[in-house]
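Structure first, then comments.
The complex appears here minus one protein chain, its other protein chains still in place.
Coming up: subunit A.
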Amino acid sequence: MTSETDEVEIPEVDSASGSGIPIRGNDIDTDQIIPARFMKVVTFDGLGEFAFFDLRFDENDDQKDHPFNEDRFQDSSVMVVNSNFGCGSSREHAPQALMRWGIDAIIGESFAEIFAGNCLALGIPTVTADSETIQELQEWVDEHPDEELEIDIEAETVTYGDETIDVTVDDAQRKALVEGVWDTTALMKSNTSAVRQTAEDLPYVEDAAIPEAE
């Protein structure tokens, strides 16, 4: 085995900062984040322009009111959302589209589980705060589209204006981001023999399905 190819550089993500963009509404599902018709592709390249497509454009492709269309938010990288964001399908196309549009981090009331897991696999933090805090943050972002807010992952805080507020970062997510182990392929590959042992102990896994030791 050539190990240098496994050595993908995984940056530590201990903070994220940038100007914010508010995306309001509960239960924003993955079909709204990236409609399925844009998933007829074999790479994730170029998905950014289709983020929230049906909310941003009408049937004549004319722009509708949406923060992603507003000039003042074009450089924003921290999205502020409400509850159950990213519910629905497991499509990684959703966080990929947001990331390729320019989003590096998301603060929200709550996230659907698969969506949050997909974000983590891309090094995108999904941090949470209560409903009132999020609404205040959305209003602040609306009024200060050019000002930076900073998420400190380790300390679980968000600083904006003169305020620093507490937010929650899931334990495993925090460790994975801060220690730079959010891309788990190489880490898990290093346990190959333990994996083989687990497979051998399972009654339903046939010997022939278990690869030879390297």
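Basically, a residue touches a chain if its C-beta (ideal position, glycine included) is under 8 Å from a C-beta of that chain, and two chains touch if they have at least 3 such contacts; residues count from 1.
Here is the rule we go by: contacts and distances are computed from a predicted model.
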| item | value |
| --- | --- |
| Per UniProt, the name of the complex member that is left out, chosen from "Zn-ribbon domain-containing OB-fold protein", "3-isopropylmalate dehydratase large subunit", "3-ketoacyl-CoA thiolase" or "ABC-2 family transporter protein" | "3-isopropylmalate dehydratase large subunit" |
| Residue, one of A:S19, A:S77 or A:S110, that touches the chain absent here | A:S110 |
| Residue numbers in subunit A that touch the chain omitted from display | 2, 5-6, 8, 25-27, 29, 31-32, 35-37, 39-44, 54, 59, 83-84, 87-93, 95-96, 110, 112-114, 117-118, 121-122, 131, 170-172, 175-176, 179, 181, 183-185, 187-189, 191-192, 194-195, 198-199, 201-206, 208-211 |
